[in-house]
Every structure is written in structure tokens, then in C-alpha cells.
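As you look at this complex, bear in mind that one protein chain is not there, while each of the others sits in place.
Moving on to chain A:
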Amino acid sequence: MPFLFDESSSPSFRSRNQNCLLLHLFCCSRPMKILVAVKRVVDYAVKIRVKPDKTGVETQNVKMSMNPFCEIALEEALRIKEAGFAKEVIAVSIGPSQCVDTLRTGLAMGADRGIHVETNSIFLPLTIAKILKSLADVENPGLIFLGKQAIDDDCNQTGQMVAALLGWPQATFASKVVLDKDKNVATVDREVDGGLETLNVDLPAVITTDLRLNQPRYASLPNIMKAKSKPIKKMTVQDLKVDIKSDIEILEVTEPPKRKSGVMVSSVDELIDKLKNEAHVV
């Protein structure tokens, strides 16, 4: 299969591709799709505050953008496609109508099409995982990429749950992904507490991405313009026949208590006294 450059890629991608597994560059045994889940969250630079009614964080008139880990996931999927291992990258987002903006950013980065599952409810990871499973059943991707966690809830659960529901292997906190198309295996370096762990996972698999995996590309202006004509399919939860009943109810959201300033003590005895009688930790 001839290696076609995407018009928007810069020559530096060529060298990056050379670092990936190029041994089987021109061999595509089965045209693979990659599904990437992207979440629309409060922008990482915004100083958040809790709504006065304590039902959640203020999101009105606040800048929203794609979750940074989801950007990394999408970038990795695009690089795999550019290396010739996949034929299509599909971006999926679940949420209100403004998720379309997030999907357009994804399309501008290079995804081929988008799927928007529209809902105004806040879904917790298990429901999202069920929705992604339904989509995977329809689309049959060879890989599902997600960010390791969303910066708004920091759950770090969705990728793992999707893998479990599908019965697929998972490689989470990926800091390096290398595909072997012949053997249908991905070799993933994972960032774990003790260091780095390398796993081989058979495809199809779920991979969640960590910070050091890659640097996401900027969407160039011509690509943003082209993205407007790329299709975004709208679906509802009913279409996918997913049970959205949640087992968890958020009761209250409050700011963490303000940190009290430190107290200087004059002697060890005073320290022990305070630890025992004031802080009750001894």
C-alpha cells in the first residue's frame, strides 16, 4: 500500500515515524480503526470555584477544552494512523451540545470522523464505559485510546471499565506504544509507582495514555477549516440501548478547607504536647 502523506503533516513526522516500528510499515493485514474517547472539561488553566449551591463546580462562562490526556490519546492514535497501521481514527465525545466543539478540535488535529452522544446529564465512568462498549460493538475498532483520567473528576476508571466490559486486555498509563501488526500485538511501557513496566497486549485492546507519551500537535488553521466538512454523527443513549441508571449520587461539592498556617514550636516537649493534645495524632 503506497504511503500517502497527509497534506497537513509536517516533515518532522517522518522522523517520528522512523522511531516507531517501521519494520512492517507497508503491511496492513486488516484495515484497523481506532476509537478515541475525548472529554470536554474545564480548561486546565482556569481557576475553578464551587457553585454557591454546592452542587458542583462552576462551568457557566468558563473556558472549556479537551481533556489534556485525551489530546495525548488522540495524538497517539493519529501517529499510529500516519505510520500506516490504521486506516481511520474516530473521535467520540459524550455530553451536551457543546461537545461538538471539542470533536471539531479533534477533527482538526486529524481524526477522520466524530461521534457525539448527546446528553445533558453528568455521567459517571461506568455509564460512559457502557456507552463506549456499545459503540465498540458497532464500530469494531482494533484499539481504543483514552486519556488515563479526566482533569475534572480524576476518576481514572473509564478505560479500565471499558476493557472489562469488552473482555479486552488493557494497558493503562502508557508512556510508549509500539505496534506489531503481524503478530497483532502492542508493546506498551506503563508508568507505574515503581518505575516502568512493559506489557505485551493482544489486539484489540484498550490503552490509556499518560503525560509523557507524546506532545499533541497544534491544529493548524487549514486543518480547522477542513474539519468543518468532516462528519460528526449524533447519537443518543437510547440509540445505543445503554442502561444509564447510576449507582452513585453526588450529594455535595465543597472546597477543601483552607490550609491553616504553621505554628512554630519552641521545644520538642511543646511539639509532643501539641501532637498529642491538639492534633491527636500521637
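We take it that contacts are C-beta pairs under 8 Å (C-beta built on N, C-alpha and C of every residue); 3 or more make two chains touch, one makes a residue touch a chain; residues count from 1.
The rule is simple: contacts and distances are computed from a predicted model.
Trainee: UniProt protein name for the omitted subunit, picking from "N-acyl-aromatic-L-amino acid amidohydrolase", "Prenyltransferase alpha-alpha toroid domain-containing protein", "Electron transfer flavoprotein-ubiquinone oxidoreductase" or "Trafficking protein particle complex subunit"?
Mentor: "Electron transfer flavoprotein-ubiquinone oxidoreductase"
Trainee: For the full complex, which residue in A:V138, A:A164, A:L196 or A:M225 touches the chain that was left out?
Mentor: The single option touching the absent chain is A:M225.
Trainee: Suppose we count only contacts with the excluded chain; which residues of chain A make the list?
Mentor: Looking at chain A, the ones touching the missing chain are residues 7, 10-12, 16, 43-47, 49, 61, 63, 65, 215-218, 220-222, 224-226, 228-229.
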